[in-house]
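Missing here is one protein chain; the remaining ones are kept as they sit in the complex.
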Amino acid sequence: MDKTIATPAAAVEGIADGASVMIGGFGGSGAPIELIHALIDRFRATGSPGGLTVINNNAGNGRIGIAAMIDAGMVAKMICSFPRSSDPRAFTERYLAGGIALELVPQGTLAERIRAAGAGIPAFYTPTSFGTELAEGKPVAEFDGRMYVQERWLKADVALVKAETADRHGNLTYRLAARNFNPLMCMAAARTVVQASRVVAAGGIDPELVVTPGIFVDAVVEVREPQQEEALIRAGVGYA
Amino acid sequence: MDKTIATPAAAVEGIADGASVMIGGFGGSGAPIELIHALIDRFRATGSPGGLTVINNNAGNGRIGIAAMIDAGMVAKMICSFPRSSDPRAFTERYLAGGIALELVPQGTLAERIRAAGAGIPAFYTPTSFGTELAEGKPVAEFDGRMYVQERWLKADVALVKAETADRHGNLTYRLAARNFNPLMCMAAARTVVQASRVVAAGGIDPELVVTPGIFVDAVVEVREPQQEEALIRAGVGYA
Amino acid sequence: MTGTMVKGLTNAQIAWRAAQDIADGAYVNLGIGFPEMVARYQPPGRQAIFHTENGVLDFGEAPPAGQEDWDLINAGKKAITLKPGAAIFHHADSFAMVRGGHLDVAILGAYQVAETGDLANWRVGSKGVPAVGGAMDLVHGAKRVAVITDHVTRDGQPKLVDRCTFPLTGVACVTRVYTSHAVVDIAEGRFVLREKLPGQSLEDLQAMTGARLHLDGPLTDLTVPELAE
Partner (left out) sequence: MTGTMVKGLTNAQIAWRAAQDIADGAYVNLGIGFPEMVARYQPPGRQAIFHTENGVLDFGEAPPAGQEDWDLINAGKKAITLKPGAAIFHHADSFAMVRGGHLDVAILGAYQVAETGDLANWRVGSKGVPAVGGAMDLVHGAKRVAVITDHVTRDGQPKLVDRCTFPLTGVACVTRVYTSHAVVDIAEGRFVLREKLPGQSLEDLQAMTGARLHLDGPLTDLTVPELAE
């Protein structure tokens, strides 16, 4: 078994117009910049994939990564908890102009909905958002005298994920707090594409230290010295 | 911060009559034998704690561990998925005589109910057990054209857990497949008591390699060369 | 039962036949006991990745006697080994794999399978100590749930039935049954016969079966090599 793919471009080939795409990362940590930019390259060259629904905690920052996807006009909808950042122009401008839809989800609910999708749990109850406008239209129920909101799983067609080390079976580890949503998104997408700083042979990761087991991963591409989103933003780099 | 406690006896002191007690392990792997036996010692010496509800995947094997708790007459009820084993006499005899109650839960539902308790999710839906006798009396609901059963979280007063390495903050790692239910039970009990083969200073476990973060752990006792349940059973050892 | 008695396949042969349908690189859970035998008969060049409920992916054969590590066991509590590429995880993640549709195939034993796809494999009545383990989880979630079983019980009663009389493990979950005498798909509430032993007539096979066997597409011979048990 060998899940490796040679290039980011090849790894994102199958993503279709209108797809839902989970993209790992939190702020500038754990964002799979090379996969995102390969997808933008494809869109610029072919006009596809467009009309995407992107699922991420944020909604892009500066002029790279998800912000560059929005700037390129590929994104029809964002599902996120915090569409603000130090430089949120890409999303803000398009959102205020009515050019992009937003589903705002509390951060813990977003994480749990993704995890539920991966775990085959179609719905669960959470105290989060009860009595607020973000619970409007959702079923509520009382358990043990307290009120809860019913939330549904959140699946995607594709997940784009950044890992530190991958083996050829797709077992993954992550670097520091770049872990965040990445392991959850691996579980919740029909197809999970991973960029890893290092790809090793099967057996190259201690089985006890695997964070994401390979069963959740479909394709792995090695990106040896990946760009770090926050560092790019601070350097004022754009992807245009 | 130092969560270490000197002895297994001291670690199990607070457990009260009628308590619900999660006990980690799957078959003979990951069972906190020394903590269990300390609890039995206390019961034999003081008559307390009795009337316990024990939550474990199984219901004891041979004449040690949970089986010895049952033999001692401390257990009023078992919540488990598979109350059978190579030598299930302790449970079987008492169950067939009406001396112990049983709540049978599918294994994945048991794991998820425990995880839900730890995660503040009072109820969730699962396809597991739909249309079977184990779903009788439980609410069902349809999502996306498929039927699901509503399951409730499963909390406990205490969890007894076996870890490999612990630091003084309660961060834990586990040995091989002795991990099983242990990390989940740490999350789901009001008080989590851990026996670890090795206790190290804070900082002694790489933060990326922590399996159970210390926030889920209340007390840690070092048991340097812990007994392995399966090995004891094969050696024909009893705890009487 | 009518017609000539035909010697059915051995358990090893049933397991062999089931193994032929497992693709290279498939993620597979084998039920405790007889289904575990399927792992022995993977065709050359194919390597499935085996999952066990208690939190191990990509485990291998049992270690030599005396070299067991009892912290490394499978759901049947047998000692196992790890292959390169193995991963260890907790029970909630393990059943996320099961329930979440990540396994390609689960192969289970059966007391009864109904033409509806219902499975009964955990309990034969209301006596004794009930024990369910992971069976009810496995039947929901794996992309393909298959059963391996003798075609009839020891006393000749059909195990492929119109409706299960034993307590159910799951509803409408099984899609293929490998028996001692046939390979039967379950589609739209019907048994569809795909393969039968070359020496047995359709009528005889139908007589051993508790519900109608339908034909839909080619019917081929179920041919399996001789195998040591």
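Chains: A, B and C, in written order; residue numbering restarts at 1 for each.
Keep in mind that, in the parts below, a contact is a pair of C-beta atoms (placed from the backbone, for glycine too) under 8 Å apart; a residue touches a chain by one contact, two chains touch by 3 or more.
Since the structure is predicted, the reported quantities are computational estimates derived from the model, not experimental observations.
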For the full complex, contacts between the hidden chain and the displayed ones involve A, B
Pick from B:R89, B:R152, B:R168 or B:R191: which residue touches the chain that isn't shown? B:R168
Of A:D41, A:D206 or A:E230, which one is in contact with the hidden chain? A:E230
The listed residue (A:T128, A:N171 or A:T192) that touches the chain absent from the view is A:T128
Which residue among A:P8, A:P32, A:P49 or A:P88 touches the omitted chain? A:P88
Footprint left on subunit B by the chain that the document does not show: 1, 115, 117-121, 167-169, 171, 187, 201-203, 207-208, 210, 213-216
Since one chain has been left out of the picture, which residues of subunit A touch it in the full complex? 26-30, 57, 81-86, 88, 91-92, 95-96, 102, 104-112, 114-115, 126-134, 175-184, 211, 228-231
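Keep in mind that, in the parts below, only the chains that are shown with their structure count from here on.
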Cα centroid separation, subunit A vs subunit B, in Å, comes to 35
From the C-alpha centre of subunit B to that of subunit C, how far is it in Å? 30
Where in subunit B do residues touch at least two different other chains? 112, 126-127, 175-176
The positions of subunit C in contact with two or more other chains are 56, 88-89, 92, 95, 98-99, 140-141
